[in-house]
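In this view, the complex is presented without one of its protein chains, the others remaining in place.
Our next item is chain A:
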Amino acid sequence: MNRTKGDEEEYWNSSKFKAFTFDDEDDELSQLKESKRAVNSLRDFVDDDDDDDDLERVSWSGEPVGSRTRPGSFQSLSDALSDTPAKSYAPELGRPKGEYRDYSNDWSPSDTVRRLRKGKVCSLERFRSLQDKLQLLEEAVSMHDGNVITAVLIFLKRTLSKEILFRELEVRQVALRHLIHFLKEIGDQKLLLDLFRFLDRTEELALSHYREHLNIRDPDKRKEFLKTCIGLPFSAEDSAHIQDHYTLLERQIIIEANDRHLESAGQTEIFRKHPRKASILNMPLVTTLFYSCFYHYTEAEGTFSSPINLKKTFKIPDKQYVLTALAARAKLRAWNDVDALFTTKNWLGYTKKRAPIGFHRVVEILHKNNAPVQILQEYVNLVEDVDTKLNLATKFKCHDVVIDTCRDLKDRQQLLAYRSKVDKGSAEEEKIDALLSSSQIRWKN
C-alpha cells in the first residue's frame, strides 16, 4: 500500500508489455495478494457483502469460489452474523442457508433498516401489521438512505392496497417523493397517475400524462395522443401551449407529406436547389416558421404552410417573425425580400424603412449570412445611433459608410486613422485623400 508514485507509474507502464515470465507471474500474484489485503482491510467495502454473495457463488458453479480467501461457505454464515455479536442465534444445521436467513432474522425495525443499508438481503415479510410497516418506513426515512427507503416502499407497495399506501404516504413527504421517483423509473405510469389523482395534484397529473408523448414515435399516433392532453388541468398558460403543440404537429404532418411529395417529384426549383436536410416533424415552432419562410415564402395566407398563416395561428410576435424571415431570406440571398421586409408605406404613399428589431441586429444577421458589402452598407446606413453605425461599418468593412460618417462628423482625425485600414491605392483611399485635402470641409479637429 505504500507504493510511491514512481513505482506506480512503472507498474502501469510495465503492464503494457505482455511478456510473460515466471517472475512476472509471481509479481502478479503478489500484486493480487496486495490487492486482496487492501480490499480486506476495508471491511465495509468488500467483505461486507457476505452471506448472500457466497450463496450466489455456490449456486452458479456448485462449489464455493474464492475459498482461498475465505473459509468455506459454512463458516461464512457465522461470519455474516458476527457483525451483531450482541444477538446470537443458534444456527439450525441442515437447513438451507436461504431459508435460514429468513427464519433467523428477528431483527427490530431499526436493525432491519441498518442491515438493508449495508446491502444485505433481509426479509421484510414478518412486518405484517400496518403499524410495523409504518415503523419500518419511519426508521428508513430517519436514516436518510434513499435506497433503503425505496426498498421498504417496494415491500409496502406489494403488501398494502394502494389506497392505504397512498393515504399513509400523503403525510410522509420524503417517502412519497421516493415512491414517485421509483414509479417514474420503473415506468409504472398507471400507478403514478393514480397516485397523483389521489393526492389531488392535478397539474402534475396532467404533465405526467403529457410526458408520455415523448415515447410515441409515429407522428399520427403522437398527434392523437396530444389531442387527449387538451383539456387536462394544466395551468392556464400551459394549456395554451398544449393546444399549440397539437396544432403545430397537425400542421407539420400536412406540410411534411406535401413537401416530401414535391421534393421527390423533382419539379419544384427550391427543393431541387436546396434539398431538405431533415423532416419538419416535431421541430419547434420557430424552426417550422424558418422552414416555411425558406420553402413557402410567397404562398398565400390561406395555405397551411405559408409563413403568414403560421404567424397568425400561433400569434408569433412581430420581432420573432421578422428575425426568422430575415434569416431565412438572407440565407437564400433573396435581397429583395429582405428589402420588402423592412419597407413600410405611410398613408401618403411614401416608403419608409423600419425594423422592429433595430437595424444593428439586421446588419449582424445579414453579415452572418455572408451578405455582400453593398447590401450591408445599405442597412448600416439605416442604423440611427452614429457610434453604433460607425462601429458596425468599421467591423464589417463598409468603407463608404465610415468615410461618409467621418465627413459628416467633421472628424478629420478618425478619417486619418481609418486611411491606414483601407488598401493602398484603392478607390477608398482616393476618396479619403480627396476629402482630407478638400477645403470645403471645416474639420472639427
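Everything that follows uses one rule, which is that contacts are C-beta pairs under 8 Å (C-beta built on N, C-alpha and C of every residue); 3 or more make two chains touch, one makes a residue touch a chain; residues count from 1.
We adopt the following convention: contacts and distances are computed from a predicted model.
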Notebook entry, point to check: What does the UniProt entry say the missing chain is called, choosing from "serine C-palmitoyltransferase", "Eukaryotic translation initiation factor 3 subunit H", "Ribosomal biogenesis protein LAS1L" or "VPS33B late endosome and lysosome associated"?
Noted result: "VPS33B late endosome and lysosome associated"
Next item on the list: Sort through A:Lys133, A:Lys223, A:His245 or A:Arg329 and give me the one touching the missing partner chain.
Entry: A:His245
Check: In the complete assembly, which of A:Ser108, A:Asn215 or A:Asn445 touches the absent chain?
Finding: A:Asn215
Margin query: With the missing chain put back, one of A:Leu262, A:Val286, A:Ala334 or A:Leu416 would touch it. Which one?
Written below: A:Val286
Item checked: In chain A, positions touching the absent partner -> 1, 3, 5, 8, 12, 15-16, 18, 28, 32, 34-36, 38-39, 42-46, 49, 53, 56-57, 59-61, 65-66, 114, 116-117, 119, 141, 143-151, 154, 170-174, 177-178, 180-182, 184-187, 207, 210-211, 214-215, 237-238, 241-242, 244-245, 248, 284-286, 319-320, 323, 357, 361
